[in-house]
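Handing you a structure now.
So, subunit A:
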Amino acid sequence: MMQFFAMGGFAMYVWPAYAVFFIVLAWDWFSPALRRRRITRALRGRIARERTRNTRATRAEAPT
Partner candidate 1 sequence: MSRSYLPHWMHWLGSPPNFYRFAGALRPWLIAAALVCAAIGLYGGLVLAPPDFRQGDAYRIIFIHVPSAWMSLFIYACMAVTGLVALVWRVKLAEVIAMECAPIGAAFTLITLATGSLWGRPMWGTWWTWGARLTSELVLFFLYLGVIGLYNAFEDRRRGARAASLLALVGIVNLPIVHYSVVWWNTLHQGSTVDWLHLSQSSIAPSMLWPLLVMTLATHLYFFASILGRARTGLLSLEGGKQWVRSLVTETSR
Partner candidate 2 sequence: MVTAVQPIANSTPVAPTTDQRSSGTLRACAALLRRDFTLAWRRRGELFLPLLYAVIVAALFPFALGPDPELLGRIAGGVLLVIVVLAMLPALESMFRSDLEDGTLEQWLLAPQPLALLALTRVIAHWLTTVLPLIIVMPLLGALLNLPVKVLPVLMLTLLLATPLLVLLGAVLSALAAGARRSGILVALMLLPLAVPVVIFAAGAIAAAQSGMPYVAPLTWLAAALVLAIVLAPLACAAALRIAVEA
């Protein structure tokens, strides 16, 4: 097992290379999820604001 991690003396080159591979791809995979959460949150806020504005507008119109 130790022999596997030693990589024949090249451990300090092989493992960082694999680390770069997985870290960069993990960034690529998770960054859209964060962006998506931001978008849905903004959209929900907008919809909620519009809804209150609409109900207020109908209430104001009602007496006339």
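We take it that a residue touches a chain if its C-beta (ideal position, glycine included) is under 8 Å from a C-beta of that chain, and two chains touch if they have at least 3 such contacts; residues count from 1.
The candidates came about this way: all candidates are chains of the complex that A comes from, given by their letters.
The shown structure was predicted, so the numbers you read here are calculated from the model rather than taken from an experiment.
Enquirer: Out of the listed chains 1 or 2, which is the one touching subunit A within the complex?
Expert: 1
Enquirer: Which residues of subunit A touch candidate 1 in their complex?
Expert: Spelled out, the residues of subunit A in touch with candidate 1 are 4, 7-10, 13-14, 16-18, 20-21, 24-25, 27-29, 31-33, 35-36, 39-40, 43-44, 46-47.
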